[in-house]
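Got a structure for you, written out below as structure tokens; questions coming shortly.
All protein chains but one are shown at their positions in the complex.
Each chain gets a letter, A and B, in the order it is written, and its residues are counted from 1.
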Amino acid sequence: MTALLLAIDDLNVAQNVAFGIIALLMIVAALRVVTTNNIVHAALWLVIVLAGVAAQYILAAAEFVAISQVLVYIGAVMVLFLFGIMLTRAQIGKESGLNNKGWALGIPVALLLLGLMGYVIIDAYEDTVLPDRGPVPTEAISDQFLSIYLLPFIALSFVLLAAAIGAIVLARKD
Amino acid sequence: MLVVNFLLLAAVLFCIGVYGVIARRNAVLVLMSIELILNSVNLNFIAFSLMHGNIDGQVFALYVIAVAAAEVGVGLAMVLMIYRNRKSIALDELSEMKG
Partner (left out) sequence: MLAAETLVSGWFLENAWLIGLIPALGFAVIIMFGKHLPMKGAEVGIGSMAASLVISTGAAYQWVQRTDAADSHGEEAAGLISGFARSLAPHAAEGGHAPEPFVEPVVTTWVWWQNSGLEFGIGSSVDGLAVLMLWLVAFITLLIQIYSVAYVRGDRRYTHFFASLTLFAAGMLVMVMAENMVQLILGWEIMGLCSFLLIGHWWEDEANSRAALKAFFTVRVGDIGLLVGVAIIFFGSNQWAVDNLDSNGFNIAAIQAWALSGDPSATNWVLIAGAAALFVAAIGKSGQFPLHTWLPDAMAGPTPVSALLHSSTMVVAGVFLVARVYPVFWQGFNIDDGGLSFIAIIGGITIIVGALLAFVQDDIKKVLAYSTVSQLGYMMLALGTGAWLAAVFHIFTHAFFKSCLFLAAGSVSHSGSHHSFDMKKDMGGLRKPMPVTFAVWIVSTLALTGVFPFAGFWSKDEIIDNVGHHGYTFLFWVGLIGAAMTAMYMTRATYLTFFGEPRGAAAGEHHEDEEHAEEHEMETLTVGAHVKTLSAAANIGNGGVGAGDDGGLSDDGGSGDEPHAADGDDHGNDAGSDHHDDRGPHESEMLILVPIVILAFFALFSGFTNATPLGEDWERVKTYVEPRAAEVPIDEYLASGPGESLTLVIPNAEEGEGEDESHGEEAGAESHAAGGCGFETPEPGTACFFPSLTHAEPTISKIFLSLGVVAAAYAVAIAFNVMYYGRRNKRLFGLTERSRSLRGGYLFLKNKYYLDALYENVIVHAVAHPIANAVYWFNQHVLDATVDKVGEGTKRTGIWMYDNIDQKIIDGAVDGSGQVASEAGHALQPTQSGKVSQYGALLFGAAAVFAIVLVIVNVS
């Protein structure tokens, strides 16, 4: 706690404020994702979460990743989700019973996990200060992808291919 | 900025995602919760990449994004199949593996 105050004192206030606002927004949106009764609203709240994540990436000097996040996640994945919702005839509008019978079990588990992780994180990284860097050039990332991580990169393309074919195969009407 | 911020934020998102997996009945919503989890992990990667000055974290985050996209595609295809077979995607009705 004192570190937080110190941080506020010591470092870039604007960054912290921006971080704080966006973080708050993300948390609220995430909570709405898991508690709302309307599936479409849940999807839209998820969009906000994803956008918030992208904003955090920019704050963390990872612009390429942020842009890919927006393009891929919000642009493709969320569209996919919406299509999925549509195809599964989800009721547009509120519907009751989107929660399991045992939804209460999730709360203690989540809180437990949160407590545990919080403790560990604060204990380990309490005073670590992020360095101030400039934005990472995209070519640095591409250099990594195409030299050291070439094999995973190619494999990733296969994964995507397999996923695409797999999805088609799974979902076709025969 | 403290790295703790990012990490704690990621932890919170993670736990919310866990809660969503456990509590939600609709399969699509469960998939959305899984997306939350994945994103929290990405945040961690980026935070650490910044902390260490190493862009391996970012590379890996990109990796996770691509795989997550593939996974959602396949996952939704499966949800579609389940819907076709059972006319419902309520996961608590899907207890064939019971026993």
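Operating definition for what follows: a contact is a pair of C-beta atoms (placed from the backbone, for glycine too) under 8 Å apart; a residue touches a chain by one contact, two chains touch by 3 or more.
Given the structure is predicted, the values throughout are model-derived calculations rather than measurements.
A.B. asks: Among A:Ala76, A:Val120, A:Leu150 or A:Ile165, which residue is in touch with the absent chain?
C.D. replies: Checking the options A:Ala76, A:Val120, A:Leu150 or A:Ile165, the one contacting the hidden chain is A:Val120.
A.B. asks: Which residue from A:Gly20, A:Gly102 or A:Pro131 sits in contact with the chain not drawn here?
C.D. replies: A:Gly102
A.B. asks: Just one of B:Val30, B:Leu62 or B:Ala77 touches the chain that is missing; which is it?
C.D. replies: B:Val30
A.B. asks: Which residues does subunit B use to touch the chain missing from this display?
C.D. replies: Interface with the chain not displayed, on the subunit B side: 18, 21-25, 30, 91-92, 94-99.
A.B. asks: By the contact definition given up top, give the residues of subunit A that touch the hidden chain.
C.D. replies: That gives, for subunit A, the contact residues 100, 102, 105-106, 109-110, 112-113, 116, 119-120, 123.
Definition applied: only the chains that are shown with their structure count from here on.
A.B. asks: Whole-Å distance, subunit A centre to subunit B centre, using C-alpha means?
C.D. replies: 8
A.B. asks: Enumerate the contact residues on subunit B facing subunit A in the complex.
C.D. replies: Going through subunit B, the ones touching subunit A are 1-9, 11-29, 31-33, 35-36, 39, 42-43, 46-47, 49-51, 53, 55-56, 58-59, 61-63, 65-74, 76-81, 83-84, 89-92.
A.B. asks: In the complex, go through subunit A and note every residue touching subunit B.
C.D. replies: Contact set of subunit A toward subunit B: 3-4, 7, 11-12, 15-16, 19, 23, 26-27, 30-31, 33-34, 39, 42-43, 46, 49-50, 53, 56-57, 59-62, 64-65, 68-69, 72-73, 76-77, 80-81, 83-85, 87-90, 97-103, 105-107, 109-111, 113-114, 117-118, 121-122, 125-131, 133, 136, 140-141, 144-145, 149, 152, 156, 159-160, 162-164, 166-168, 170-171, 173.
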